[in-house]
Structure formats: C-alpha cells, structure tokens
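Got a structure for you, written out below as structure tokens; questions coming shortly.
A single protein chain has been omitted; all remaining protein chains appear in their positions.
The block that comes next holds chain A.
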Amino acid sequence: MVLGNGASSSSLNMKSGEDKVNSNKNLSVLVVDDDPLIRMLHDMHLKKFGLNPQVVEDGKKAVDLFRIGASFDLILMDKEMPVMNGVEATKELRDMGINSMIVGVTSRGLEIEMQDFMESGLDFCFEKPLTPDMITFLLNELNKKNDDDNND
C-alpha cells in the first residue's frame, strides 16, 4: 500500500457492525473499472459496508459525471482502462479542482507503477484485490477528512 501526503495509519476505531453500516449511508462512492467482474466484486464489498456505489467502466465516464455536477466522497480508480485510463482521469479530476478522496486500485503491483499513479493525484494506492480491511481503512480516513473539512 502506498500512502499519499497527509495520510497516517493511526489506530482504527472499530465501530459496531450496525453503527458502521448506518454511518456510511451518507458517503457516496464511485467505482471506476473496465472489468465487469471487478465492478461486481467491488460493488458487493462496498454494499456490505452499507454503501451504495455508482459504477462506471472508464475514466472518461467518471470525469463526465463530475462535469455534469455529480460529486462523490470516494472514488476507487482502476489504472488500466480504455478511452481514458486511471492516471489521466485522476489528473483531469484534480485539474478540475475535485477534492474527493481518490484511491487507485491496480493490478500492477510494481512500486514504480504505483508511484506514477500516486503522482497523478491519488490519496492512496492499493494493489487489487480490494479487501474489507482496505475498505475499513478508507472509510476511517474519509471520516477523518470530513471532520477536518467541517472544522475549517
């Protein structure tokens, strides 16, 4: 796992199962991946946490959503996709001023490739496959981020 600036892996607050599901209902998530199998898996993983993700198959579709005014707290971004890949889409979103948490989920685990992806503007980068522990970590980070934003 690669951490971006400002990220810390402090101890996790494990909420009880129901608390967890209820407090996550307000978070919006976008899954961006060209593989229908992965989209199905990530969707189900996230649903277990009480989330209802929107799912698109390439970077351009993700960017278009933001252009028409949609917004998401968390974006799970695949790296290799047709039309517009994860690196391009992330750069585009950051250029547009999008502040959402963008997390790379890639099947290429080479350190250098993950660094390249990170540099496009990711908050974190994980190697596939997504696991419940990763989701727990991300939701924790999201809650911290939202707290910070609210305190500004």
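In this section, a residue touches a chain if its C-beta (ideal position, glycine included) is under 8 Å from a C-beta of that chain, and two chains touch if they have at least 3 such contacts; residues count from 1.
What we mean here is this: contacts and distances are computed from a predicted model.
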"Sister chromatid cohesion protein DCC1", "Histidine-containing phosphotransfer protein", "Calcium and integrin binding family member 4" or "DNA polymerase epsilon catalytic subunit" - which is the UniProt name of the missing chain: "Histidine-containing phosphotransfer protein"
Sole residue of A:25, A:48 or A:67 that reaches the chain not shown, by the stated touch rule: A:48
Touch residues of chain A, complete complex, unshown partner: 35-38, 40-41, 44-45, 48, 107, 128-129, 131-132
